[in-house]
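Here the complex is missing one protein chain, while the rest keep their positions.
In this document, chain identifiers A, B, C and D correspond to the written order of the chains, with residue numbering beginning at 1 in each.
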Amino acid sequence: MKKKSHKHKLSSSKAGLPPGDLVYRGEVYTENKSVNLLSFNTKSFEKIDSDNVELILKKVNPDSFNWINLVGLHNTDVISKIGYHFNIHPLVLEDVLNTEHRPKAEESESYLFFTLKMFKKQEIDSEENDYEQVSILLGKNYIITFQEKEGDVLDTIREKLADENSKLRKNNIDYLFYRIIDSIVDSYYKMIEDLGDKIEHLEDSIYLNANSQHYKMAQDLRRELIFLRKSVYPLREAIAKMTKENSTGLISEDTQRYFTDVYDHSIHIIETIETYRDLTSGLMDLYMTSVSNKMNEIMKVLTIISTIFIPITFIAGIYGMNFKFMPELNHRWGYPIALFLMLGVVVVMLIFFKKRKWF
Amino acid sequence: MKKKSHKHKLSSSKAGLPPGDLVYRGEVYTENKSVNLLSFNTKSFEKIDSDNVELILKKVNPDSFNWINLVGLHNTDVISKIGYHFNIHPLVLEDVLNTEHRPKAEESESYLFFTLKMFKKQEIDSEENDYEQVSILLGKNYIITFQEKEGDVLDTIREKLADENSKLRKNNIDYLFYRIIDSIVDSYYKMIEDLGDKIEHLEDSIYLNANSQHYKMAQDLRRELIFLRKSVYPLREAIAKMTKENSTGLISEDTQRYFTDVYDHSIHIIETIETYRDLTSGLMDLYMTSVSNKMNEIMKVLTIISTIFIPITFIAGIYGMNFKFMPELNHRWGYPIALFLMLGVVVVMLIFFKKRKWF
Amino acid sequence: MKKKSHKHKLSSSKAGLPPGDLVYRGEVYTENKSVNLLSFNTKSFEKIDSDNVELILKKVNPDSFNWINLVGLHNTDVISKIGYHFNIHPLVLEDVLNTEHRPKAEESESYLFFTLKMFKKQEIDSEENDYEQVSILLGKNYIITFQEKEGDVLDTIREKLADENSKLRKNNIDYLFYRIIDSIVDSYYKMIEDLGDKIEHLEDSIYLNANSQHYKMAQDLRRELIFLRKSVYPLREAIAKMTKENSTGLISEDTQRYFTDVYDHSIHIIETIETYRDLTSGLMDLYMTSVSNKMNEIMKVLTIISTIFIPITFIAGIYGMNFKFMPELNHRWGYPIALFLMLGVVVVMLIFFKKRKWF
Amino acid sequence: MKKKSHKHKLSSSKAGLPPGDLVYRGEVYTENKSVNLLSFNTKSFEKIDSDNVELILKKVNPDSFNWINLVGLHNTDVISKIGYHFNIHPLVLEDVLNTEHRPKAEESESYLFFTLKMFKKQEIDSEENDYEQVSILLGKNYIITFQEKEGDVLDTIREKLADENSKLRKNNIDYLFYRIIDSIVDSYYKMIEDLGDKIEHLEDSIYLNANSQHYKMAQDLRRELIFLRKSVYPLREAIAKMTKENSTGLISEDTQRYFTDVYDHSIHIIETIETYRDLTSGLMDLYMTSVSNKMNEIMKVLTIISTIFIPITFIAGIYGMNFKFMPELNHRWGYPIALFLMLGVVVVMLIFFKKRKWF
Partner (left out) sequence: MKKKSHKHKLSSSKAGLPPGDLVYRGEVYTENKSVNLLSFNTKSFEKIDSDNVELILKKVNPDSFNWINLVGLHNTDVISKIGYHFNIHPLVLEDVLNTEHRPKAEESESYLFFTLKMFKKQEIDSEENDYEQVSILLGKNYIITFQEKEGDVLDTIREKLADENSKLRKNNIDYLFYRIIDSIVDSYYKMIEDLGDKIEHLEDSIYLNANSQHYKMAQDLRRELIFLRKSVYPLREAIAKMTKENSTGLISEDTQRYFTDVYDHSIHIIETIETYRDLTSGLMDLYMTSVSNKMNEIMKVLTIISTIFIPITFIAGIYGMNFKFMPELNHRWGYPIALFLMLGVVVVMLIFFKKRKWF
């Protein structure tokens, strides 16, 4: 994530091109060209997977609820066809293709559009977090989800949908819409929990023995948090829109109540990110202080050693002089007295340093 | 508290699970399975404690005010039964179980829900503060409180309730609701007072003799304040809701007046926390400055000592040379003159340093 | 003030106690138990001072304007009696007793309540500022002021009240209310002026010769400003309330105009405090830079001295070696040449350092 | 850009002069005096380029849409004539001439005025970014654009206009207005992308080997971002105006939808700038830490070397003394023992340093 976080693909950078021509400038993660349709109502449940988008669109059942899922945003022709079928505004389709889009909710006459980042659960060893842009369209009786990569956090929902007794089957499609967004927002918690562990671990390491690697790690954490904050902040606002009366009437009052809950989660995530930013900047201060303290300690000891030897070396220098008339040199106890003198100087200095609490 | 403060249990992290299934992911602090009911009106007062929640719910007197208190959030079946009996929304019950929930007030058709942190009074020696999540439900004639651990700050209220002449017995149940929240908010003061003492004490210690332990202590204080701030900030907003006309009409105008007072307290607490944050960051600067000043002082003295000895050691070196033709060496007063020369150099240097105010 | 500023007495910390029982937890500054009544109208002016609060309350003239002044908040029984007589809400009386209360204005049906800090003019030598909590109640025909300590900034007002021709006598009692608050807010100016002088003085001292005492002084200034800011910020909002139409109608439109002026003053004070905070943090940077510059200067000079002597000491060391075959030693001009060599080395080094602008 | 960014020409600084006299105080970049007119409707497309502004204005076709483009703001007489012809307020014309004007949208009775900065695409090698002030006037059937320099990012639009089947020809002139602003805003992305690359590159360089040049580069980046932020922040507000119902009715509801998209882009740009500011200040910290770490490492090694030699030099000094009675000197193994002693001292010190992890 680190590199990606500040190397934006900026896919909207197409100065002069008219809007409406679908061009995907993100990376291609999958060869998949099939579209997935889940068609369900209280009684029936059908699942179709096909390369042929026209077939899928024909299968869309006006009397059931339909969830179309597309993986791989480079399939712009498929997206165009879906857009044409459901009468979606070209700018919305453009937003779907923009993998750097900030989270946003937008309502049109006949559908609700929601786009946000999804974080996938990671293997324990992996250092990098895996995320992708997900767009969700809620219509009267359909939901369309667009994903960058294969694999998501929605499998539990799909399983539940197959179960006739699940709440998902008994409720309207707006409840499924809520459950999808709720699952994606919940995927942030894992991400944040990982960051919290990293911060705690790093702090312990720095206390133990600060080294320059730790600073780099704190910098990386800081950058991840900057990126995460940018992804989550607008989310709050977008979800807030879901909790209010929509002009489309696509979201029922009951489901609005559930979105209030998601809204609480998004605020909790934002507050935790802010707290982590505080803690991370504290880590950097801690690193600086630790390194500086350690360095000071070393320099102090070294300087004290030097300072103790310098005067006695001087005394040795005195009696190394070659003057003819130096009575001490010929004295019987000259040498031992000189050594005692040196010892005396050392002791006095040590006492002096000790008294001043220099070591 | 330190560790806990940034190792969130994030109990809401259950991606894909439907809401409504009560799952408690917090720690279990108590074996207690009993529920406590206080049933009272102006004339009578009854207290029941039982393992059997059905029994308790049967004892709820529709003509009295009833305060049900549950300790131990892992008793999810008990909470379910209470929720079913009083017709509480599943999401509210989930919020009750979420021990990391930010303070919030929520009104429904028939009840008011309030959740916040409670700080318990501590033994003097204990370093750690003890806190827990408390949820309070106010209905037409009942209050239900949910606690994580045994022991709370509400015993004085319970005693007063038993007293027929107390204001609590003479007023409606919304007054009890106010008194409970007021007591919990008051519990923050003790916490803050402790922090204030710690800050003051730490400052004095740093002025006296800064050591690296102080920095760690300041860091810990800083983290405690970050955590506390996160807990108290949303509280203001939650209490503010209580001071306004509620659609439920559960809180009378008289009691709203009392909540204004609690609101003032919450603002005071927030302002004090902000002030302490300022002071704590001042402490860190103070530590850095103290350490740096002390270090500078040491290095200066040591370097001055070295610098004084280096030139005279050089003079000794000169007369330690073995040139054949060095007239000074054979001079009768060569040695004493050399010593005087050295003394002269030292005196000149000392004067020079003194003049420049280097020591 | 320093210590007091972050050792809050937190008198509202009485968890579990019902509101309405007047308990004073502040310090007791005075033995005074008397209450002071100024009763006046356009024609008459009466002043009564008595230990007997009942007597005072009897003397309150319904056809005049009455200003009751109480000193010493520990006289809770007197405050209770006054509260009972004027029908004041128990929570307001509690606020009167809370000497840590933030500035606030509150209107009730029949009175306006205003509480704020008052700064007293100080002897020149005194380092500490003297302040206290003052509460003011404005009713239809009375004003009640509650003070912690003896002595205030209102004596000029009392003198003017005695003067039949003064504006105070010709206007309604809301004008007196304005004049009291105006006088108290004006008392902040003196405080701020002192701080400005201290900052300026400190800056000059640091430029002259920074020492560690200056840092402590800057820290103290910073803390005073943090405290002051906390006291003044809410004041603005409180005064703003006075400038708007009150539901009580106690403040006439004319007087509102005057409060606009006080409002301007409060904003000016806040802006000045913010400016001083900026300047104070600049002072700390200045201190750090000064100390660091001075230290650097010292270390540089000392290191240059060492560096110059080290090579020539080495040369002396060379010719102090005892090798049998060292031709230079026996050379007639060996010694002077060696000395010249040393001189040469010193000169070359000095030129090198000079060129690099190291001194 | 660097220099320009804080050397404002401040062309509005003409204290005392009446508004309405057109005076251009910016730099003159072009000798061009011709004005360019594109006149088009669904069927026809005409392009005229002439030195004679009167001719151009005569050619303005009331039944077509007309886009007049003027390059070189020093041609104040031409601007006056255009202003007179289209009845433009003198203050708007003044704003056109002010090359330091902040982005703004202003609506009048008969036209919409929009001014902002345009960034031109740069050669790869060029370090400096090229930007200029562009003003756009939208009237009932005309658009007038004013540019400082030759060359812009609008050529694609001009080409599309010549194409009868393009959306531009099929839509109203407000769509062209949107396309012009969209193209200019898109030009910011390139600019930002470059900055992102610079930041990333700089970070890698600092990690590799920090040198003082890097600090200057980070400072320059910081200043560019300060400048860019100042240019983009007000843009958001200006574009927001376009998305709301205009009193002029010049922008249709359909086009407003497109401006929402531009609005999203402007927010994305602002957020990216903020992120880059964070990253840049992180770069500075990184530089400081790297330099300080490297310096510390050097000093530590050097000091360790000195400290090891000082005690053994002292020993050599001892046996260089000229006392008559020094038994060791005459001992057969005195010399080798002394050397071993020195070696021993060195080994002990190395072990000591190693144990303390000093190297």
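What we mean here is this: contacts are C-beta pairs under 8 Å (C-beta built on N, C-alpha and C of every residue); 3 or more make two chains touch, one makes a residue touch a chain.
On a predicted model such as this, the values are computed, not experimentally measured, just so you know.
In the complete assembly, the contact with the undisplayed chain comes from D:H89, out of D:K33, D:K59 or D:H89.
Across C:L93, C:I239 or C:L286, the residue that sits in touch with the chain not pictured is C:L286. In the complete complex, the hidden chain is touched by one of C:F40, C:Y111, C:Y258 or C:Y335, namely C:Y258.
Residue-wise, the contact with the chain that is not shown comes from D:N322, picked out of D:Q133, D:Q147, D:T289 or D:N322. Where chain D meets the chain that is not shown, the touching residues are 3, 6-8, 10, 12-20, 89, 91, 94-95, 100-102, 104, 106, 209, 212, 215-216, 219, 222-223, 226-227, 230, 284, 288, 291, 295, 298-299, 302-303, 305-306, 309-310, 312-313, 316-317, 319-322, 326, 328-335, 338-339.
Think of the hidden chain as still there; on chain C it touches residues 153-157, 160, 166-168, 179, 182-183, 186-187, 189-190, 192-193, 196-197, 199-200, 207, 257-258, 260-261, 264-265, 267-268, 271-272, 275-276, 278-279, 282, 285-286, 289, 292-293, 296, 299-300, 303-304, 306-307, 310-311, 313-314, 317-318, 320-326, 356-358.
Simple rule for what comes next: only the chains that are shown with their structure count from here on.
Listing every chain that touches chain C and chain D alike gives an empty result.
Simply put, chain A must spin 145° to overlay its Cα atoms on chain C, rounded in steps of 5. Taking shared numbers over all numbers used, the chain A to chain B interface scores under half, which places it in the different class. Averaged C-alpha coordinates put the centre of chain B at 43 Å from the centre of chain D. Centre to centre, using the average C-alpha position, chain A and chain D are separated by 27 Å. Shown for chain B are the residues that touch two or more other chains, namely 299, 303, 306, 310, 313, 317, 320-322, 326. If each chain is drawn as a node and touching chains are joined, the picture is a simple open line. Chains touching one another, given as pairs, are A-B, A-D, B-C.
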